[in-house]
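As you look at this complex, bear in mind that one protein chain is not there, while each of the others sits in place.
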Amino acid sequence: MSIQDRKIEDEGLAYGVSKLTTDKIQQTFQALIDNETGAKLKAFSESCMRCGMCAEACHFFVSHGDDPSYSPVGKVSQTMTKLLANDGKVTPDDIYGMAQIAYTECNLCRRCVHYCPIGIDVAYIMTTIRRFCHKLGVTPQYIQDTAHSHSATMNQMWVKDDEWVDSLFWQEDEAREEFPNLRIPMDKEGADFYYSVIAPEPKFRTQLIYQAAAIMNEAGCDWTMPSMPGWDNSDMCMYSGDFEMMGRLKRQHFELAQKLKVSRIVMGECGHAFRSIYDNGNRWLGWKDYPVPVVHSIEFFAELFEQGRIKLTGKIQEPVTIHDPCNIIRGYGLMDKLRYVAHQLCDNIVEMYPNREHNYCCSAGGGVINCGPPFKKVRVEGNLAKANQLKATGAKICIAPCHNCHGGLEDVIHHYDLGIELKFLGDLIYELMEKPE
Amino acid sequence: MNKVFTSILMVFALVLTVPVASAMAEGMPEGRMDVPELAPFKYAPAVFDHDPHNEKAGLDENCEACHHGSEDGKKVLEYDEELPCADCHTVKKQKGVTPLRRAFHLQCITCHEQQNKGPVQCKACHQPEK
Partner (left out) sequence: MNSLYNFAVGPLAWAAFIILAVTAVWRLWSMYTLAKQKDASSVAYMSWKFSLRSIANWLIPYKSLGWKTNPVLTAVTFVFHICFVVLVIFVTPHQILLENAFGITYPTLPTAAADALTLIVIACCCYFVYRRVTNKTVRFVTRTNDWVSLGLVAAPFVTAILGSWGVGGEIMPLLHVLTAEALIVAIPFTRLAHILFALFTRAYIGSEFGGVRHCKDW
């Protein structure tokens, strides 16, 4: 099987491809190679021995009956290898397939790095293919919509400025019934930190803002949430290949911290947003380090527990398993902190295997879930590996401290009928912490 | 890049296609070098019979072509009958002296190369003993 046998209809891809000519493709590819790629791509392309060891790393490969066209090297072979061999002279129809592979059949999770003796970064190669497709205007419709939203509103979900502020007021208002003194301090200059979230929180997971406010409030944090654009730390432009926009988003996120004179930024339980600040966005902007310190929620919660600032009424007794999101575990090494926090909250943790930096991806990350319904089936069926992993634990609850993982795992749990409940760390902390009578 | 490589490969291919005739050392006698100092041997001692070799090579009057003498440790082309090779050319490496094995190898191979006669490959001299 190859990508030619499994093309999926998508408005965005079809429209983009309809405007292409082979000449334009070749010119764009040569410009990409001349201006944007360098020794990394060259060394990776020339040194790959095509041993196929990476195949077993990929959940798409193992879940689709060991189909070689889903293996990491198989995906590279159908995209970058083909482009390089033909000097970019491929047909618009080829580009359709390449875009489908790069956007919807690779989560950029980097699990295959653990399998490659040469050390080839397939995620980088796939990201480069996405960049190429973006420059050609061939992007899946749904993810392009989020990228458009980023450009127009500086957030991912077309949340208008007043709607954002309204959502915060609304959550503050609701929460004050339970916590009478609770505030969501807005634009408080010089606070210890500002809390940034992804736009899907105000859009359809608003209770997460409620919970975060409750935790901050009970822990006595000196915090704030911004009213101005930049509050959304998410970054679908990073995944669509619109790096110019990715740079703008990251700059805005940090400049907001500087405007508010906070000493650091705490980011909500999201993986890709974190990736965009420590890996992709910062590099695009030429920053080795951040202008303002950033911590992920996992680190922040660990800090609260270490300082004894959260009092719990009890712990979860049911078996609980932990899903390690790629972007914060294989991406940032927070596996021990995640376990520390999880063990504070649960008595009976059952690890799934492989775990930690070897964990299988949720198959939603890397912008794949953001490519929308047309590609859902491939993604969910492409994660039988995860379903088997989850099932083997016998756990009733799965902790997944990442929005994309939640989306992906929800689909997996539903599709394979696993009957497991998904939780953010924030969900559990809120559930278990001491609250006023 | 591929073009550079292809052209280099072509050169090698051309060299390979030069018709090569296998000319085994013809009619050399059975005698072999007898240099016990170099034991143990990884390969059988080289095939060499002094008189027939020199007759064939036309070296009857030209002993110093191989048997050089020495003065102050320097090679001079004066035959010294009394001096066995191994007296100066020690088996072990020493400063300023060509060790025995290398001396033999260079002596034979260099001449064979220059004359373009006689074997130069390992096994052509070091023929396995039957």
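Just so it is clear, A and B label the chains in written order, and each chain counts residues from 1 on its own.
The working rule: a residue touches a chain if its C-beta (ideal position, glycine included) is under 8 Å from a C-beta of that chain, and two chains touch if they have at least 3 such contacts.
From a predicted model like this one, the values you see are computed outputs, not experimental measurements.
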item: Of A:H114, A:K160, A:K377 or A:H414, the one touching the omitted chain in the full complex; value: A:H114
item: Positions on chain B contacted by the hidden chain, ascending; value: 1-2, 4-5, 8-9, 12, 15-16, 18, 20-24, 42-43, 93, 98-99, 101-102, 105-106, 109, 112-113, 116-124, 128
item: Interface residues of chain A (partner: the chain not displayed); value: 36-40, 42-44, 46-57, 61, 66, 68-69, 71, 73-74, 76-77, 81, 85, 113-121, 278-279, 283-284, 286, 288, 329-335, 354, 356-358
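We adopt the following convention: only the chains that are shown with their structure count from here on.
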item: Centre-to-centre distance between chain B and chain A (centres being mean Cα positions), rounded to whole Å; value: 71
